[in-house]
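One protein chain omitted, others in place.
Presenting subunit A:
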Amino acid sequence: MLVLFFLRPWELTTEASFAKTGMTMPKVSANELYEGEAWKPSVGADGYALVSENDSYSLYVRPDTTEIAVLDKTSGYRWTSNPGDAELKHENVKGQLLDQLKSPFVMTHVRTKGKDQTVRESLSNAVKDMTTSLIRQGDGLQISYFFPSKGLGFTMQYELTKTGLKVRVPSKGIKEEGEYALFTLDILPYFGAASSQDDGYLFVPDGPGGLIRYDTAHAKLSRGYIHQVYGNEMTNSGNWTRSGQRRETIAYPVFGLKKNDHAFVAIMTEGEDSANVTALSPGMKSSFFNVFSSQIYREEYLYRMSRLAAPSKAVQQEKLDRDREIEYRFLNDQNANYSGMAATYREYLQEKGSLGKKLDPVAHVPLYLKIMGGNYEQAFGQIRYVAATTFAQAEDIVRRLQERGVTSLQTIYYGWTNQGDYNMEKRFPIEEALGGEAGAQSFTSQMKERGVRVSFYEDFLWIDSKSSFSPKQDAIRGIDGTAFVDGDWYVAKPMYTAVSAANTISKLKEIGVEGIHYSAIGELLLNDYESSGIRTRDYTKQIYTELLDYTRKELGTASVFRGNAYVLGASDYIDGLPSASSYDFMVDETVPFYPIVLHGFVPYTFEEGNLRDDEEVEFLKAIEYGALPSFFVTHDDSRKLKNTGASFLYSSSFDKWEERMLKEYGNFDALSSLYSQKIILHERLADQRYATMYEDGTRVIVDYSAKSFKVEKGAGTNE
């Protein structure tokens, strides 16, 4: 009996339930290495040999150093992996740093035996005993490196494409045969490096987009912009900082460089989630500005033998076995800027089919109306649900808005789960204080009649320890191999998330809900360090996109909070997109790179109109960056929620905000013709004045000093 109770054979395993939903299991794919005869290149006068060429580009390699160069045939500009001798004349770094400056890679490794297993050492192409072997296959070139004294080796593949150059480090090419292990690998760290005499900037994916200008000094303050795509591994306490990393995590795997009239944009196309974007300015490691991706294979982490012992440092054993691929695309003249980079990235996403269809034009822009039902508090010694907006009241709010001219509305209802966030796993029956299942049903049918789409908000990642949930089985494991727990909160394994979401969806479908608004899955991506082998972020990404697709199929729409690049093709709306940078010492200017990519394809909103830190400035920013209006309202005064998890709603009473909402909606709606258009150019006209230009030539000019904006209608027509 007892055995039965523990094994619970009548319950399906998470895997079985997942299979039942019809979602497909994540696939692991790996690129093959080139095989064949070693290539014996014939070297030209400059030491370079032609590898291959197409209509637009030719690829060269210097067999002695393995430096590469790409000639852009249209402009005649030659991109090199490393600064040339002329550029290095004034360089003042010496030794290892100089070696790295001349190398197409920097490999960092650690020991796996003996003492000091966390000490990092670097290798470059200047290492004496390094051997290289070159193989040419089709348009591509493969260079395999091996360092006999360390027993380490890896392979790089270069391929020309119609738009530029692909660089790949296949996992199959990595050799760890000695007492050393690969830690990180910087790929083409000085590709296109610029000096402070050049005109231009580095582009880094900080918030909506950040520029590092060549005419500004950063060295004294900053250690460089070094951040992991989609945020670092939260389960590694070695990654925590005192300030708690209050910054925007990288949401899209792109970086770029503009040098005078030429620019490249680099898209990290594989293994991007396990890589840092690194941007450095003169004085940090060289006298150049450079930006590149540093691939992470292992991480140092802190582990505790016991609760009382001080944590010690260790390096993870198993490496992150993923192919790494970066695609460089080149831009010239009027396209050589961040608008051009964004357009190129958008084209890439479209080619790959991960951006979705273009939006249809609308007569009126939608107002994204979030409604907080309520949440629980502890009162009179027990858990009590505090209702701030019942379903009936929510209906009333929508009715009032429609009567006063807000014709297009999308609602997202929060806090509907049984007892709010208390016991995250117990979602049904829908909270009685709000009207229960019946109330929800009548709300959704009313909304359907009114032509208003209803999504329910829910978090399927974070699970509190009040839930009947087995952390041992279903919680993400941290880098130290134990179930990760932050305070009382666990993070569910991706498959568990998918299953509990699917269960919820089937119930919400009966009630008439038309979409799920997901928290967390668009912003939080982790490796799962299972003892049977690491499930990488790639696995997690695939399940999350599967889930979004499933949601769309079952309910109609799926939307997310924030919105890392992997959800773009499967989301109907992104909420809370970052509109400001992280105040990083390195970043000199914030630009709307991500909004340029998204506009016309995925609707997005910034901070809700009633929760902004600075109402006017953030409103103007939304206009400038092409965001849509959103508000987060309650029927009652939000003060009721002060002691609940919803205490971030400083002021949300609909009565207080109604007029402001109508006014703001009017302002946004005046731009409704731009809803389905791409942004083609964004520029700074003067200090505090910015212009955003759309496909049909319409320009929106925002003036922050005058706190106003104006629209110049374009001559062109919408396509």
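Points to keep in mind about this one:
Criterion: contacts are C-beta pairs under 8 Å (C-beta built on N, C-alpha and C of every residue); 3 or more make two chains touch, one makes a residue touch a chain; residues count from 1.
Note that contacts and distances are computed from a predicted model.
Chosen from "Mutual gliding-motility protein MglA", "YIP1 family protein", "ABC transporter permease" or "Pyruvate ferredoxin oxidoreductase", the protein name that UniProt gives for the omitted chain reads "YIP1 family protein". For the options A:143, A:547 or A:577, the residue in contact with the chain missing from this view is A:577. For the chain missing from the display, the contacting residue among A:375, A:419, A:446 or A:698 is A:375, taking the whole complex into account. Of A:203, A:230, A:606 or A:631, it is A:606 that touches the chain left out of the display. When the whole complex is considered, the residue among A:26, A:471 or A:626 that touches the unshown chain is A:471. The chain not shown here touches subunit A at positions 216-217, 220-223, 234, 237, 240-248, 307, 375, 377, 379-381, 384, 414-415, 420-421, 424, 459, 461-462, 464, 470-472, 475, 481-483, 485-487, 489, 519-520, 524, 561-562, 575-580, 582-586, 588, 606-608, 611-616, 618, 637-639, 642-643, 645-648, 650-653, 656.
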